[in-house]
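Only one protein chain is missing; all other protein chains are in place.
A, B and C label the chains in the order they appear, each numbered from 1.
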Amino acid sequence: MSSNSIGKLFTLTTFGESHGYSIGGIIDGCPANIKIDFALIKKELKRRSPKSEFETKRNEIDDFEIVSGLYNGVTLGSPIAFIIKNTNKRSVDYDNLENIYRPSHSDFTYSKKYGIRDPRGGGRASARETTSWVFAGAVAKQILNAHNIEIAAFVSQIGDIKLEKNPPSPSPFFADSFITRCPDKETDLKIQKHLNFILEQKDSCGGIITCNIKNLPIGLGEPIFDKLPARLAHAMMTINAVKGFEIGEGFNSAILKGSEYNDEFIETKNQIRTKTNHAGGTLGGISNGEDLVFRVAFKPIASILQKQNTVDTDGKATEIEIKGRHDVCVVPRAIPIVEAMAALVLVDFLLIAKAYKL
Amino acid sequence: MSSNSIGKLFTLTTFGESHGYSIGGIIDGCPANIKIDFALIKKELKRRSPKSEFETKRNEIDDFEIVSGLYNGVTLGSPIAFIIKNTNKRSVDYDNLENIYRPSHSDFTYSKKYGIRDPRGGGRASARETTSWVFAGAVAKQILNAHNIEIAAFVSQIGDIKLEKNPPSPSPFFADSFITRCPDKETDLKIQKHLNFILEQKDSCGGIITCNIKNLPIGLGEPIFDKLPARLAHAMMTINAVKGFEIGEGFNSAILKGSEYNDEFIETKNQIRTKTNHAGGTLGGISNGEDLVFRVAFKPIASILQKQNTVDTDGKATEIEIKGRHDVCVVPRAIPIVEAMAALVLVDFLLIAKAYKL
Amino acid sequence: MSSNSIGKLFTLTTFGESHGYSIGGIIDGCPANIKIDFALIKKELKRRSPKSEFETKRNEIDDFEIVSGLYNGVTLGSPIAFIIKNTNKRSVDYDNLENIYRPSHSDFTYSKKYGIRDPRGGGRASARETTSWVFAGAVAKQILNAHNIEIAAFVSQIGDIKLEKNPPSPSPFFADSFITRCPDKETDLKIQKHLNFILEQKDSCGGIITCNIKNLPIGLGEPIFDKLPARLAHAMMTINAVKGFEIGEGFNSAILKGSEYNDEFIETKNQIRTKTNHAGGTLGGISNGEDLVFRVAFKPIASILQKQNTVDTDGKATEIEIKGRHDVCVVPRAIPIVEAMAALVLVDFLLIAKAYKL
Partner (left out) sequence: MSSNSIGKLFTLTTFGESHGYSIGGIIDGCPANIKIDFALIKKELKRRSPKSEFETKRNEIDDFEIVSGLYNGVTLGSPIAFIIKNTNKRSVDYDNLENIYRPSHSDFTYSKKYGIRDPRGGGRASARETTSWVFAGAVAKQILNAHNIEIAAFVSQIGDIKLEKNPPSPSPFFADSFITRCPDKETDLKIQKHLNFILEQKDSCGGIITCNIKNLPIGLGEPIFDKLPARLAHAMMTINAVKGFEIGEGFNSAILKGSEYNDEFIETKNQIRTKTNHAGGTLGGISNGEDLVFRVAFKPIASILQKQNTVDTDGKATEIEIKGRHDVCVVPRAIPIVEAMAALVLVDFLLIAKAYKL
């Protein structure tokens, strides 16, 4: 299976370098007879586009073209290929980078692995790739929506500024009304202030996204190596700049005792629920009917406008001063990416689960 | 592909319930002509066995049998099937659990997903499964060793007791001389004290394992969806009780600025290295020649000897008092499991990389 | 994915050399809550065992052991591992073969590919492997039976003796009452005579099996690369000694004109059928509701008791005289193997189709 593919039944295979002709992908295994909601796709792509002053000035108009798999806007059951042109590529910004390795970029590893690299932008390693994921995720979300499954991610930390309290069972898009997508007025403002400070310093910063998914049926996820948290972790760790994944109590589990951590089962009308949700929605790798709650950690982006020490492609020490239009913090823009990757994982498990409904 | 399989070229497919006849698996894609080091396999299985007073009194003698794939102890290139009998199963301990859902166990989700469950022990969800992983990991390690790649995991936190400083570039097995596998005398003693306290309270506790891998060649990992950290996260999140994964600075990345996080490239003799290793050994999902460093968070195990509230299989509220022989803390025993899963991921990428050496 | 695995949702992974400790496999993706019919498994294994004078005198008692995946005989949804011991291995028969390449055996290619081979029997390339397939096929058949799908293979040619007319829509096992499994009294006798002649000549001979599958739902098979005939061809061509596969008119299609070949659609009560079935049950790679009819060609087995010219492992010319207990013709015994492989393919597509029922 292609290393540029994800999924077992509902699959996405992607292509494209950031400054090449186009990026795009092929969605396969999408059920037939779904009327594609183009407005939702556009909305999701727009959510990923830079908007605030802390985000790249690159004007990414993500005009997509669906070149197969639909007839009169309805899915045929055949592969849905889509193309997103790279309209606003300014390779000139990258001209001075051909013979130099940018610190914490993949220039170095791509060069060594392949013996060649695309010097225009980040090539295949650029976050532009995630546009295709958001596109495919928007298709996946339509199927999930039809099953009432709702995905809502939000910013829970930027730098050392943390959201105090998670919103309980949030709805999709609820965080979009906040500039930093941190769904608390005060924290949102604090983060804006912090980002202004980072911007002035020509620096960048990271953060954490929390994702909450509600109305998942019980039984998604497959033992042993297709556990739901394992597939989610895999999907999240493929996102550019992501350095950590945790579900439920995550790393905090280490300091809890079993008596504190365990989620008691309780009797509710016609349903077994848990009193608490430290597990974050799965038991034994399988969804248990509680909200799925996981967190994803992003490092600060590598492209900062300060002078940095590095080496050239011959290994000689040199300095670099990156120019161009870069984000101060990508975390708010990564919300739709996290949601999209979650949607791709979930729709795949949903189809697999249907295969076993006797 | 079977959800009980992992790997693309070097694959492991496992089977077995904890209290059934046996567990085991099939390793496929192992190169031919490797003389299997049975002593290493035994050593790794023994490392996973309970030893200290904080671990289950269940005497697991993991006698394995290799039933195919070898001729005179040398690999044939054909599937290596192995069987590990469940010799010391005491299903009686579980008799009272058939009609009850144990808090934070997968009894509930397995029952709902499959409409049936194995009431003996944890069935397929039991950590006994990991014995097969350690077995396969021991085979994988032999191939990695031949490439000089060394994996060394150690306990870096139990409860709120943390190892102050990571050992730099540790060697395999170095932590085994410490009872809690936390490689610092003082911290080791503190943790023992803490575990005694937890034991008295009939409670359990979690912790964190750090894994350090050295001498990785540059270029392991495949963009986009087979990034090395993504495959590692996937593998680690399949381990029972694991709730989080991070690589390099991980969640701490969120509070670092780009200028603090970025790893400068430096000129060393004949090699490009980085001055720091905040990335934890990968760039763009591909190994960069630095030590691979990741951390895995474990929740406290669910089986505590205190009375707990729960429901029965009809959803009626009830109480449960789990009996039997359970670990207070599985983290020290999980060291070889973390290493084994890392070995399986790495050997697979190593083979794939060889396919592309022109 | 392991090259010793087949299937996407319903998978079989096998292991074992013919003269090693045991052969066996892991079935994964089998739905839960199926009461396994052990008698059917035994029956199928027995159908594969030698019976007539034209078949090996090796007394293969295929005692199997299911070591996981069942509780009280009912599937748990977890991997079903099974072991079939090699009880009657007489490696002594093979002692003189260690340094010689048997004509038309895979000794040569295995040695060259792996740099090592198992000199006992055919190692992994032995047809003993197919016992595991028959086992797994018997499990698959139970699921198919529950959907009313019936598989019936029969011998349609041995040497140049051909069955004149295919039986219309035959039922499972219907050919078993004929010694050669060619379901026509006269032809059966002719073939017996021919086999006696071949036996006397210390020679071997091949033949053709036709397989007929009825009551398939419309819609099995996935475009483009998972077309039903393509997956069937793949499965059949993995069977030892198989050299050809054809569906419907197969090779005879070449001489038909479109006006002769085309299957007219006709109106029947509540159903669209075709007047003829030259296609053999699929259109565009997808089952069309007609009987699936395909044919599989077997070469004569390589082990003949005549002296043959060959080379030794150093490449020096030599002679060989194979001893031991070998079949004159394996085609009748291959009936359950062909059916089993068909069952594995069909049950996989059946599950996939269920995933897409909206």
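Note that in this section a residue touches a chain if its C-beta (ideal position, glycine included) is under 8 Å from a C-beta of that chain, and two chains touch if they have at least 3 such contacts.
Everything numeric in this text was worked out from a predicted model, so none of it was measured.
Note on the undisplayed chain: of the listed residues A:S49, A:S78 or A:T318, the one touching it is A:S78. Annotation: of B:P223, B:G250 or B:P300, B:P223 touches the absent chain (contact as defined above). Summary of contacts with the chain left out: across C:N33, C:T87, C:T109 or C:N196, the touching residue is C:T109.
With the whole complex as reference, residues 1, 8-9, 31-33, 77-78, 223, 351-352, 354-358 of chain B touch the missing chain.
Counting over the whole complex, chain A has residues 1-5, 8, 11, 13-17, 20-26, 28-29, 32-33, 65, 67-69, 71, 74-81, 83, 113-120, 123-124 touching the chain that is not drawn. The missing chain lies against chain C, touching residues 1, 3-6, 8, 14, 101, 103-106, 108-110, 112-113, 124-125, 129, 157-160, 198, 201, 203-208, 218-219, 222-227, 229-238, 243-251, 253-267, 270-272, 274-275, 278-280, 282-288, 297-304, 306, 308-311, 315-317.
One rule holds in what follows: only the chains that are shown with their structure count from here on.
Chain geometry summary: the mean Cα position of chain A and that of chain B are 26 Å apart. Chain B and chain C, compared by their mean Cα positions, are separated by 39 Å. Among all residues of chain C, those that touch two or more other chains are 1, 8, 32-33, 77-78.
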